[in-house]
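Notes to accompany the following structure.
And now, chain A:
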Amino acid sequence: MTILFYIFAAIAIFGGIGVVVYKNPVTSAFSMVFSFLGLAALFIQLDAYLVGTLQILVYAGAIMVLFLFIIMLLDVPQEEKRSFPLTAGVGALAVGLGLIVALMIVLKKSGVGEGTLPKLEAASGKGLTDIHKIGELLFSTYWFPIQIVGLLLLVATIGVVVLSRKELR
Partner candidate 1 sequence: MDLDILAVSTLHITIAAAIKVVAFVFLTILPLVALSVWAERRVSAAMQDRVGPNRVGPLGLLQPVADGIKFLLKEDFTPKHVRKGFFWLAPALTMVPSLLTCAVIPFGSSLFGEKMVIADLDVGPLFVFAIASLTVYGIVLAGWASNSKYPFLGGVRSTSQMISYEISLGLSIVPLIMIYGELNLGRIVQDQAVNGWAMLPLWGEGLGKNLLLWIPVTISFVIFTTSMFAETNRLPFDLPECETELVAGYHTEYSSMKFALFFLGEYAAMIIGSGLAVTLFFGGWSLPFGWLAPETGAAAADIPWWHGAIHILTFFAKVIVFILFFIAVRWTLPRFRYDQLMDLGWKVFFELAIINVILTAIILWVIK
Partner candidate 2 sequence: MAYTVKRPKLAWWEKLYLPGLAKGLRITLGHFVKTLSRKKKVTMQYPEEKWDSSLPEHYRGAPALVTDEQDRERCVACQLCEFICPPRAITINPEEIPSDDKWAKVEKRPKKFEIDMIRCIYCGMCEEVCPEQAIFLRKDYAITGTSRAEMVHDKEKLYEIGGVREGLVNKWNDLK
């Protein structure tokens, strides 16, 4: 099973690299989809079926499709010709490396990587699967934040409707 982990981790990482490296925006977007798929597979390996499935359903299946859709309407050859400033590259590399170092320090200090954690089903105590557990948490402990997030999304939707109306200038 560790082999599968390495395969999917490689897919996720190379997908991520592809997003940055490829100049063709469609290829970039597509690399991102692959990265998401690898990530979803890793979630599923951790017994987090719901998170993995939602990762595919929401990000790979819906949001990236819209992204791809918009990118296709762009002028791709022009995008491909755009030069890549060196300073930006160096900056991005520095930020990325900094992030990795920070993550490593945090993980080292928290001691997450030491020893194996119990399986998710066992961890919940009642032998519940992750989907029941998430449902329970969402509608008990976190019901207020959920309402707030829902309202936020509603506001955003109404805003889009108002902005896209033609007669309003």
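Convention: a contact is a pair of C-beta atoms (placed from the backbone, for glycine too) under 8 Å apart; a residue touches a chain by one contact, two chains touch by 3 or more; residues count from 1.
Keep in mind how these were chosen: all candidates are chains of the complex that A comes from, given by their letters.
Worth saying up front: this structure is predicted, and the values here are computed from it rather than measured.
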| item | value |
| --- | --- |
| Neighbour of chain A by the touch rule, complex-wide, chosen among 1 or 2 | 1 |
| Chain A to candidate 1 touching residues, read off their complex | 1, 26-27, 30, 33, 49-50, 53-54, 56-57, 60-62, 65-66, 68-69, 72, 129-131 |
